[in-house]
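Reading through the structure tokens given below for one structure.
Below is a slice of the complex: some chains, not all, each in place.
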Amino acid sequence: MPVITIQMGKMTVDKKKEFVEKITAAASEITQIPSASFVVFVDEYDYESIGVGGQTLAEKRAGK
Amino acid sequence: MPVITIQMGKMTVDKKKEFVEKITAAASEITQIPSASFVVFVDEYDYESIGVGGQTLAEKRAGK
């Protein structure tokens, strides 16, 4: 039943598998809730849709 | 003003229409808040971005 959502940039398919597997295992161990009950969403954004410190990541990466 | 967000896999356009219509009607009836005030977001994820029980839905569907 616990739901974990990560908001970040793009991840490869393999990284998503690893994220789902390891974060579920760690969260299950900490909370003592069976891993079968966990739902994880990988909520990806492109660099133009993430802002840090008032600039988009796209701007930061372009060296502005 | 109430905001309902559903996180799930892909839905067809017709299913989204039906979801918005029926969920708004049901929620309006329960809360006694006019349906005009409700906002609904259908937040779709591909099967590689949803994890259940430590595996992505893509892995589960591939029979792993």
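Letters A and B name the chains as they come in the text, with residue numbers starting at 1 for each one.
Quick note on the criterion: a residue touches a chain if its C-beta (ideal position, glycine included) is under 8 Å from a C-beta of that chain, and two chains touch if they have at least 3 such contacts.
Because the structure is predicted, anything quoted here is derived from the model rather than measured.
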### Message
Starting from the 2 chains in place, I would like the total count of identical chains in the complete complex.
### Response
6
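Here is the rule we use: only the chains that are shown with their structure count from here on.
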### Task
Could you grab the centroid distance between chain A and chain B? Build each centroid from C-alpha atoms only and quote it in angstrom.
19
### Summary
Residue set of chain B touching chain A in the complex reads 7, 43, 45, 48-56, 58-59
### Touching residues (chain side chain A, partner chain B) in the complex
3, 5, 13, 16-17, 19-21, 24-25, 28, 35-44
